[in-house]
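With one protein chain withheld, the remaining protein chains of the complex are depicted in position.
Chain nomenclature is as follows: A, B and C, assigned in order of appearance, with residue numbering initiated at 1 for each chain independently.
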Amino acid sequence: MMGRDRQVAGGIRRRMVVAAAMMMTAAAAVGVLPLSAGNAAAQEARKGGTLSIILQPEPVTLTPSTNMAQPTQVVAGNIFDGLVAYDFDLKPKPALAERWEVAPDGLTITFHLRSGVKWHDGKPFSAADVKWSLENIWKTIHPRNKSLFENVTQVDTPDDSTVILRLSKPSLPILSVLNGVGAPILPKHLYEGTDILNNPYNNKPVGTGPFVFKEWKRGEYVELARNPDYWEAGKPYLDRLLFRIIPDAAARAAAIEKGEIQYAPYNPVPFRDAERLSKLPRLKVDTRGYEWLSPLLYLDFNVENQYLKDVRVRRAIAHAIDRAALAKIVWFGYAKPAISPVPSSLVTFHNTKLPQYPFDVKKAEALLDEAGFKRDANGVRFTLTHDFLPYGDDYRRTGEFLKQALKRVGIEVTIRSQDSAAFIKRVYVDRDFDFAISYNNAFPDPQIGVVRAFWSGWLGTGTPWTNGSGYRNARADALIQEAGVEGDPAKRIAEFNEFQDIVLGDVPSLPLLELNFFSVYSADLQGIVEQGDQVYSSLKNARFVDAPKAN
Amino acid sequence: MLTYLRRSAAQLVFVLLGIALINFFLLHLAPGDAAQVLAGESGAATPEYMEALRRQFGLDQPLYIQFLRYLGNLATFDLGYSFRQSLPVSELILQRLPATLLLMGTAIGFALVAGCSLGFLAARRAGKLTDTVISIVALLFYATPVFWVGIMLIVVFSVILDWLPVGGMTSVEANLGGLALVGDVALHLVLPAVTLGLFYLAIYARLMRAAMLEVYGQDFVRTARAKGVRLRRIAWRHVLRNALLPIVTTLGVQLGSILGGAVLVETVFSWPGLGRLAFSALFQRDLNLLLGILFCSSVVVVLVNIAVDLVYTLLDPRIELG
Amino acid sequence: MSDPVLAVDGLSIAFQTRRGPLPAVRDLSFSVGRGEMLAIVGESGCGKSLTALALLGLVPPPGRVTGGTVRLEGRDLLALDEAALRHVRGARISMIFQEPMTALNPVLTVGEQIMEAILEHEPVSRKAARERTLALLERVRIPDPARRFAEYPHRMSGGMRQRVMIAMALAGAPAVLVADEPTTALDVTIQAQILSLIDELRREQGTAVVFITHDLGVVSRYVDRVLVMYAGRKVEERDTRDLFADPFHPYTKGLIAAQPRGLAARPQAGPGPAGVARERLTEIPGTVPALAAMPPGCAFAPRCPLADDRCVRTVPPPRPAGSGLVACHHAGESHAI
Partner (left out) sequence: MARTDTASLPPTRTDFRDRAVGRLLRRPSALVGLILLAGILAMAAFADVAFPGDPLDMAGSPLLRPGDAAEFPLGTDMMGRDLASGIFHGARVSLLIGGVAALVSLVIGIGIGALSGYYGGRVDRALMRVTELFQTIPPFLFTLALVAILQPSIATITTAIGITSWSGLARLVRAEVLRLRNSELAQASIILGASDARIIFLHILPNALAPVIVSASILVATAILTESSLSFLGLGDPNVVSWGGMVGAGRETIRTDPHVAAIPGVAIVIAVLALNLLGDGLNDVLNGKGERR
């Protein structure tokens, strides 16, 4: 069985070596020294080859300007470079920007761009592209960045390789979103004066990244090819990236297992299968590369609900949930209990001295009794309807877990199932729900992904993933506003600490788990996970390791 | 013939109107719209962004205007634009249609040939072991959920035996062309077509057996025997042809259901067909696309039914189109 | 009578049931000579059609021949296997059925169906078979045979279809033709035409005909001999003239009395398909006993005005009487009635 697999893999690899050789012959014309196939095989890591990657679900568009959905970003990260990239500690490192300076008052940010970078269509990349993108995308239609960049009053480009942002008030989180998908830079020459939402290049993107868009066959695959003119010499290693769309989880597991797929980010298979695949010597399961996202699973209480408006009831529910068991049983250990809305991966902002709700059924019952909701003859205090995020069975099972947990303290839960359109409308638009599971990416700064769940300014706008609970707290609102324009990092930390203390005391929204996404990839790949925003970044460092073989 | 065609055309128009009406309003009853889905998937959104989306999708118009506009487009054979996918609906459908037709055609072909053969065999050996085995196997295929069969086939034939690919339609990474590509697609086609076909195989086998036995009981079979025709020839020439008639009728009726089954099979096997496209369009509230697909599938169903009627007249001289 | 072409001896047929065999035809013997026409007459359920099918080895399950011989030109058909039997059917003995609509395959042209009867038995070319088929169609007086050859059965009238059936039966020039109620489903005028066609063909070709019918009147003009069956047994077998002139068995008498016009072949007796409504003999009270409830003695006893103790207890054996046989304890006295 194993032997057979190896042979098949060998067959594919032989084809890839031939393809690589042809590619290099072509590359010779543009000045790259061709290596013979024999020499390449002798190297430990070699150039060339096609990497098949799982893409799930099928993206809506391939340009990250308006769509923050995961599949779009996973592909786009290979096509578009950001000004910076983020290491595992979420510190920015140079990409299109070689250097940058933030003025001490936080009101000026200067980027020094790499020179000689070209768009995939051959046109030179310049500061004008950055300026145009900031003004027309980051500040306007980008779903997440608008508030971060709204204080940028002016963008100066003294020369082609310098961009200066001038702000009316400081906005420190800007430095946390400057990668290729957080602040995408689009080619001005292809977008200027067009309807950005409907620009045809949204689906055949032109970037500066290590891979060039070749084809998107809907329902089947997206194909990218090596960018021979990439600014980082010698990279990327791979000739081709094939993002294959495989909707069924069992089929994805089978494809990975068989070696038809060599890289699969973003929880491609059920946890139980991940456990199984991780034991295969040919495969690796890795939870690194998602640090930039910091996903948090939480429970939104509708604070207008007749029972849930009582903070004691919300606290009781918090005590009734065994988050460690939830992480273990439902999430198979690919999660850890969350104690704050600011995930622990945001080391600077995460506060450990906060009100806590340890698993304590007695305390929960006592709180409910105290709130006046006694058990009736059937042992039921009251009934709630639960809406789970319709993003798959893990969320459904989380709902089922909550149902059973709350039953133990006398709260009867009916689970309501619906698709995502209905869920969003119910929770964020109609607010016709009792309590719901949801998840948000926190990103490196609470300003980006955390505060939106608590700021009352979002109420009434019907915007997804914002303040679902209907929470209003003047002090919390004020802290959010202040931290947004605070130029002093230490002060910001203090403000966020107070914010965490308030919202965790009121628990309009209960942090449940910090999720660990995982990727599965073939053991003969190197350089697959190199940085903290890897899944949204490029595979320029990825390469096959050649196990020397007789054929 | 002319009246027949005219009637078919009238039927087609009625069916299409009905589908447009039912689906348009039904789908508008659905909570949430495409802008919300898109915003939801984005992981973040601003009210301004959502407003822009709605304007772009035409969702800011009153419902009846949206409907009239849609009908108007249809009249000019314009299926509209999928804002979500940023492509014209007709282009999206045309991209996927060949895959679906290939899958459905192969599955039906397989089901027909194998099902009728098994039914034929069972009827000729009625009451014997062969018949019992065939009948039981057919019932089992019939009773087993399609998706379950699909997953099991993948596990056995792709993962364990490693004979066939797990899913998809081509080995994209291999860059095949010409005859090699045809062979490659054929390899990818085997499992999904068999999975989809097995259920219908069971139906046809059962139907064929019953029809054959029914025909065997008819007077003209006795006549044929009385004139000394060989049993084998009776089976092939006299019984088979008459027994095919109900099969052909069923085929026409079931076509719609096969497309429904394709949703499951295409999902399990990552087959890039219309069924899956319709499924995702439904959840993404991509109404233009969903309507377009339902439309096209209805057109296909009606067209195939016309073809079935024509085949019927060939098989049964008693029937005349009119 | 010279050597009979078809000799049936002691034929017994039973239905196999869970509770054991139920005899439907018992100990039936008769023979037909070359060019002779024998009518087997009886009410519905008396076993006559079953007998007809048995002559070709076509008794349908759960029926089964349980005894006796059927000798066609000296060969016992019941001893032949299916393959050998097939060569006899349609070649040496053939059959026409009551319902010409359902007896023809609706999806094949009549020409094909007749040709099949030739091609299945003789190594002739399709062309030759076609020519012979056209001749046969001409023979059974189907106008414009070349056009009719390519016609489907549903385009033809009942009489025309029955002619096709006859042509098909004659294709192999058989020694014996079994006609199972061939005219029952037809209009009276057509009935007469078909009857005289059969009569004419047997005279020309010397084919022996076994004519099954429930309607004595229909056949009286054409047949040479009549065999009356009741509840699976032969009750009387006589030359036609004798039988009509002087029926011995009370059942035969009842049958003859049931004819609207007595002896003669019925003239035009009104429109519409005859037969069905008349199948039950209203002149004789009661009905044929069920197979499972067959009385131990004479099966006719429960309906017979002459029945006595003996009739109820023992089955009357057939004995010679006039030009044939009769099976009745009271056959001698019957004249007295």
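Definition applied: a contact is a pair of C-beta atoms (placed from the backbone, for glycine too) under 8 Å apart; a residue touches a chain by one contact, two chains touch by 3 or more.
These numbers come from a predicted model, not from an experiment.
Engineer: Where the complex has a chain not shown, which of B:Gly18, B:Pro98 or B:Gly183 is the residue touching it?
Structural biologist: B:Gly18
Engineer: Which of A:Gln418, A:Thr461, A:Gln481 or A:Gln526 touches the chain that is not shown?
Structural biologist: That would be A:Gln418, which touches the missing chain.
Engineer: Of the residues B:Ile93, B:Val146, B:Ala226 or B:Leu245, I need the one that contacts the missing chain.
Structural biologist: B:Val146
Engineer: Could you tell which one of C:Glu36, C:Glu120 or C:Glu181 touches the chain left off the display?
Structural biologist: Candidates C:Glu36, C:Glu120 or C:Glu181; residue touching the omitted chain: C:Glu181.
Engineer: Across the whole complex, list the residues on chain B that are touched by the chain not included here.
Structural biologist: Given the touch definition above, chain B has residues 11, 14-15, 18-19, 22-23, 26-27, 29-31, 126-127, 139-140, 142-148, 151, 155, 213, 253, 256-261, 263-264, 267, 275, 278-279, 282-283, 290, 294, 297-298, 301-302 touching the missing chain.
Engineer: Using the document's contact rule, name the residues of chain A that touch the chain not shown here.
Structural biologist: On the chain A side, contact with the omitted chain comes from 249-250, 253-254, 270-273, 275-276, 329-330, 388, 390, 392-393, 396-397, 399-401, 403-404, 407, 414-419, 422.
To be clear about the criterion, only the chains that are shown with their structure count from here on.
Engineer: Using CA atoms only, can you tell me which chain is the most central one in this structure?
Structural biologist: Ranked by how close its C-alpha centre lies to the overall one, first comes B.
Engineer: From the C-alpha centres, identify the chain that is farthest from chain A.
Structural biologist: Here the answer is chain C, farthest from chain A.
Engineer: Can you check how far apart chain B and chain C are, centre to centre, with Cα atoms defining each centre and the answer in Å?
Structural biologist: Going by mean C-alpha positions, chain B sits 53 Å from chain C.
Engineer: I'd like the Å distance between the centres of chain A and chain B, where a centre is the mean of that chain's Cα atoms.
Structural biologist: One centre to the other, that is 38 Å.
Engineer: Listing for chain A: what residues touch at least two other chains?
Structural biologist: Within chain A, no residue touches at least two other chains.
Engineer: Could you check chain C for residues that touch two or more other chains and list them?
Structural biologist: none
Engineer: Looking at the complex, which residues from chain C come into contact with chain B?
Structural biologist: 56, 58, 60, 82, 86-91, 94-95, 97, 99, 102-108, 116-117, 120-121, 152, 154, 165, 168-169, 171-172
Engineer: Which residues, counting only chain A, touch chain B once they are in their complex?
Structural biologist: 1, 4-5, 8, 12, 15, 19, 50, 52, 57-58, 60-61, 66-70, 140-141, 143-144, 146, 197-198, 200, 202-203, 217-221, 223, 240, 242, 244-248, 250-251, 254-255, 257-258, 260, 418-426, 428-430, 440-441, 452, 461-465
Engineer: Under the definition above, what is the set of chain B residues touching chain C in their complex?
Structural biologist: 218-220, 222-231, 233, 237-238, 241-242, 315-318
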